[in-house]
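My questions all concern the structure below.
Complex shown without one protein chain; remaining protein chains in place.
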Amino acid sequence: MKEPPAKIVEKLQEFLDEDIRSGDITTNAMGVLSPEASATIFAKSRAVLAGMEEAAAIAKLTDLEYELLESEGDWVSPGDPVMKFKGKARTLLMVERICLNIIQRMSGIATKTNRMVTAARDENPDVIVAATRKTTPGFRYFEKRAVTLGGGDPHRYALDDMVLIKNNHITAIGGVTKAIEAAKQYVSFSKKISCEARNLDEALEAAHAGADIILLDNFSPEDVAKAHSTLKKEKLRSRVLLETSGGINESNVKEYAKTDIDIISSGSLTHSYDASDFNMILSLD
Amino acid sequence: MKEPPAKIVEKLQEFLDEDIRSGDITTNAMGVLSPEASATIFAKSRAVLAGMEEAAAIAKLTDLEYELLESEGDWVSPGDPVMKFKGKARTLLMVERICLNIIQRMSGIATKTNRMVTAARDENPDVIVAATRKTTPGFRYFEKRAVTLGGGDPHRYALDDMVLIKNNHITAIGGVTKAIEAAKQYVSFSKKISCEARNLDEALEAAHAGADIILLDNFSPEDVAKAHSTLKKEKLRSRVLLETSGGINESNVKEYAKTDIDIISSGSLTHSYDASDFNMILSLD
Amino acid sequence: MKEPPAKIVEKLQEFLDEDIRSGDITTNAMGVLSPEASATIFAKSRAVLAGMEEAAAIAKLTDLEYELLESEGDWVSPGDPVMKFKGKARTLLMVERICLNIIQRMSGIATKTNRMVTAARDENPDVIVAATRKTTPGFRYFEKRAVTLGGGDPHRYALDDMVLIKNNHITAIGGVTKAIEAAKQYVSFSKKISCEARNLDEALEAAHAGADIILLDNFSPEDVAKAHSTLKKEKLRSRVLLETSGGINESNVKEYAKTDIDIISSGSLTHSYDASDFNMILSLD
Amino acid sequence: MKEPPAKIVEKLQEFLDEDIRSGDITTNAMGVLSPEASATIFAKSRAVLAGMEEAAAIAKLTDLEYELLESEGDWVSPGDPVMKFKGKARTLLMVERICLNIIQRMSGIATKTNRMVTAARDENPDVIVAATRKTTPGFRYFEKRAVTLGGGDPHRYALDDMVLIKNNHITAIGGVTKAIEAAKQYVSFSKKISCEARNLDEALEAAHAGADIILLDNFSPEDVAKAHSTLKKEKLRSRVLLETSGGINESNVKEYAKTDIDIISSGSLTHSYDASDFNMILSLD
Amino acid sequence: MKEPPAKIVEKLQEFLDEDIRSGDITTNAMGVLSPEASATIFAKSRAVLAGMEEAAAIAKLTDLEYELLESEGDWVSPGDPVMKFKGKARTLLMVERICLNIIQRMSGIATKTNRMVTAARDENPDVIVAATRKTTPGFRYFEKRAVTLGGGDPHRYALDDMVLIKNNHITAIGGVTKAIEAAKQYVSFSKKISCEARNLDEALEAAHAGADIILLDNFSPEDVAKAHSTLKKEKLRSRVLLETSGGINESNVKEYAKTDIDIISSGSLTHSYDASDFNMILSLD
Partner (left out) sequence: MKEPPAKIVEKLQEFLDEDIRSGDITTNAMGVLSPEASATIFAKSRAVLAGMEEAAAIAKLTDLEYELLESEGDWVSPGDPVMKFKGKARTLLMVERICLNIIQRMSGIATKTNRMVTAARDENPDVIVAATRKTTPGFRYFEKRAVTLGGGDPHRYALDDMVLIKNNHITAIGGVTKAIEAAKQYVSFSKKISCEARNLDEALEAAHAGADIILLDNFSPEDVAKAHSTLKKEKLRSRVLLETSGGINESNVKEYAKTDIDIISSGSLTHSYDASDFNMILSLD
């Protein structure tokens, strides 16, 4: 299994510090907890498993051994053991909450993403379902990775990942073409340029101006389809990727997938999901 | 309005860094965005407002002026303006996503908490509804504060806030009484001691051993009521606070509140909630 | 031996950095110091040993092996070897000063605390002797732990450990009862509430208002005794812990211990003590 | 008044964080403490004042105004107001303990240093009294600055400030001359080279080898005097500074000062001193 | 003028700390340097000016006022004043070296870049001259920005900015097509994919496989031209950007620019340049 980047390992240590602070006074008070023990994490709900890489990194940080029993990205069922730790009982008790907090949230997101991807690809096997920047501050890396594990696309991680010209930018600079030209002038050739369009005209203008991606903002499925066919007629379709977003969720994702859209993005993947249920059982030797 | 502790202000800066990283390349490319502008955050769903203190601290960090239009902890309705910023257009665009990400999550938690507190106090005006440590790693401070703004109790922030003897501790040390005695021996007089009980016997033993709080773990409402009456009969009830947790949510909280329980704690307040909907409208002068 | 929390290990690294900065230029200049050597720390004065956990963590940080020859909390005598390190001579010379600076200060505090605890418990075997927040900035963790090793109680580590209503708070809010009610309203049920009393009336008022602890501020032993008996007469004594502080030191601690006080706290444990004497002898192989 | 270097201001913020952690829950609970107030720090014992620069930096960090009423390095008497703050009552209460903890320790060291400098200079007006590296880990900057304010010399701040060849180095490399030559070869011309001598022969050897400073280790006053006269006879005295250390304190410093020694260094200035007494009086408007 | 991102301002503070460390002991010793003074930075060689944004941020960090006298990206001549500071003399002396160290290096890079861009565009007005990741560790942001100010393209800032498949990747995975397919499968749609080609066949294969950019590695100008014409013939040229690198410098850049290449990248822009000469003149009032 790949290890997280060093900055992320540092963040996992901060997560531990947040919970432990000056010490686990309860466990410290129980003098008998130094001997070796083992602990197993079990799924308690059906879920797409995520967070194993992080739990493994936490084990490494705290001198615990671990064994993976299921793979990230796979579906697990209630009762399935997914990971086993070995080490000092005091350490196992100390990391329990953080491991579960990470696995439950990441699996919750992976599960929701996977349901949405499956629904969308039933209609259109090539469609991409993507997340947004509507993530929990400080936890974005984990939420984006959970989206990937669920089969989704993480989209921009930060504001320097891609140019994304929004309506406010267009209004301020005075039009779609001007905005795209300014971007081409300013940013490195190594970056893609995406541009929001509020209507078909703006979409066409963006395609003519050389956008790599056009983000159809709050379009109905019908309007998405029309944008596709118009661009095709104008021989612009093969030059651009079409993305749509705005109020898309599990209930209407199939409607959008049926159009020839390339990418469907939805903030709900990361801002409104239920944590999957997991627990950890300690076994003292 | 009170300012967050310095460490939390530092964390808010890290949240900005996570999103901005090496720079907002889109806004930077639009040369015209330096002039002064204003931006207003509006509620788009009914919610208990939270996150204003954080948004104000972000404004201070980025040299924006701000005005509060609604108070934290109050209900707001769709269309209500809740906060107004003034400053450089480029800065307003740069902080938009972070402010919304914080306000939406914190208001979502405050709103869910408030519904649960209201339901519980309909039955028992003195009951406390408390959160748990099932929080998003790195975001606990904000989630706990949102619980408080919704009328709930934040419970332990970290493992050194209170002794909480769990079943694993009891098993390891060999019984409730031994565990409580070890805790009394080890920790400062300034700390409370709470002890989980899996059944009535353990609850009685904990009370006799001098626990400050007894946490009735996965008790039915009937068993909670029985624990209360038994402790009362034994003249132990006034010495201890009774807390219950395990599978309690909006659908059954009233059943528990009807018993003479002191505290109901629920992980769902922070691990499974929907973000409230807010947006920000930029107005260029 | 337990390891310090991660944040404390980080602090120990900062202590090393403070001393070493860009490098130990003297040792670096002596090219022959790379071979393996051993070094032993000896007590040079009679002391309650403390700081072993920290010295062990420093050894781990710098790739030295170590062996504990005496236990923390035990009395050692001049000439007693207390800890032995093995590793590169250059590293041994580099960590010598820091290890001694920590052990000497912590042992100095543990020794002073132990003398005071012993004196107090001669009169009252259940009395608690506690430290205060009058600690060296940045070094509080180590000073509080030294107090614990000497048999004392560390008291509040930080301002969020317990509510402690001081005279300034009482004056500002308009009375003891109002202050305690505000605290009960504001803080989590998981926290204890302590309240300073300048006289017997305030002590009674605090007990009636539901304080968990009453801190008798600058009371004479006679007034402490009177507070105890009055509270007892009013059947309030069993509900509260009584603490006293203000000008208590080794010369008068027995007078206070003779009363039925629960806790005696003294800033002198951490702000005015002599470092115990230890040295380190290097032995080149 | 000069401001501390940025790294030291950062450290002062860490000192605040250590005490405040997640918040001053007591002061936060007392809603009425937001209005403006003032607070004055008073001396309660006779002391050489130190720590004003730090208290001023803390005021700046926490948005308090301040006024200095006495100067660092001057003697103050019980009852003298030394500094006044203005700002929010909550902030004044929050910084009180840290400011006092710093001022009391630094003034305690400055006072002890000044007594020792005065005693030594009664005998020899040019003698330098210097501190050592026996400081509290993490607090060295403040302790060294306090020594300076008391009229002493801070000596090495870190291991890269000067070469100081100790007995262990000499033994390892095989002699005084070899050690000094290695140092001359290795370190920058911008650094001084000091060398410990255990006896007169080593002192002579060090002078011949070109040491800038010779540290007479555990010499009696008579042996110091003899070292001085021998070096003078050999016409080496004007080339080197003579320093002595080992068991020197207020009781015997005059004996050493009477010799023609240049520098007397003593670890007791920083490892064994009593904090000076100061308090802070809050005045609500 | 735009302000640097918060992380970069933090880095500038670290640059100051590196130089100042525990304090500017020389300036501190000269007591008279507190009064207000001004200081002007002058060009001493012909250069494209860069580093003003950084110098301004340093001024802000240290409470100095500043005035820009020339614009970044413009040519300046020996004797031209480029920036003026006002503030305490001690602060001006303290920041002098850092400001000059930054301005001299950034201007040196901007100047070299501009010469190379000018030479290349004499032949081909649309050609892009780009930097590489061959930058000074820790100083990349500044070197890349200097390239931009000189008219160049910064290329990838970090390994997550774009996929760039190198020869080692191709060898390891077993071919160009496999590598590009793996990248398309793995990375977000928001990222461009660039692929190195060692010869014309690999270039064609990369174009067919859907690379966004083909990096012609160590191609002669003739081979670059041939790659262009072959891709054009196969109607693949409009789909891809062509970049070339390897041993390109001021002496041969025109040869490459004459071909129909889109991007010429050169490590020498950042790893081998002479610092431009600037100085700072202090004027005491």
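Going in written order, the chains are labelled A, B, C, D and E, and every chain counts its residues from 1.
What we mean here is this: contacts are C-beta pairs under 8 Å (C-beta built on N, C-alpha and C of every residue); 3 or more make two chains touch, one makes a residue touch a chain.
Owing to the predicted nature of the structure, the values given are computational and were not obtained by experimental measurement.
Asker: Looking at the whole complex, which visible chains does the left-out chain touch?
Answerer: A, C, D, E
Asker: Pick from E:22, E:91 or E:148: which residue touches the chain that isn't shown?
Answerer: Of these options, the touching residue for the absent chain is E:22.
Asker: From the list D:191, D:237 or D:271, pick the residue that touches the absent chain.
Answerer: Checking the options D:191, D:237 or D:271, the one contacting the hidden chain is D:191.
Asker: For review purposes, identify every residue of subunit A that touches the missing chain, sorted by number.
Answerer: Within subunit A, the residues touching the omitted chain are 2, 5-7, 141, 157.
Asker: Touching the hidden chain in the full complex, which residues of subunit E are there? Just list them.
Answerer: 11-12, 14-15, 18-33, 89, 93-94, 97-98, 100-102, 104-105, 133-140, 142, 157-160, 163-166, 168-169, 171-174, 179, 182-183, 185-187, 191, 271-272, 274-275, 282, 284
Asker: What residues on subunit D make contact with the chain left out of this view?
Answerer: Those residues of subunit D that touch the unshown chain are 128, 130, 153-157, 160-162, 188-192, 194, 213, 241, 262-263.
Just so it is clear, only the chains that are shown with their structure count from here on.
Asker: Note down the smallest number of touching-chain steps it takes to go from subunit A to subunit D.
Answerer: Shortest path length, in steps: 2.
Asker: Averaging each chain's C-alpha atoms to get its centre, pick out the one most distant from subunit C.
Answerer: Ranked by distance of C-alpha centres from subunit C, the top chain is E.
Asker: State the chain with the largest centre-to-centre distance from subunit D, centres being mean CA positions.
Answerer: A
Asker: With chain centres taken as the means of their Cα atoms, state the distance from subunit A to subunit C in Å.
Answerer: 46
Asker: Could you check subunit D for residues that touch two or more other chains and list them?
Answerer: Residue numbers touching two or more other chains: 20-23, 28, 157.
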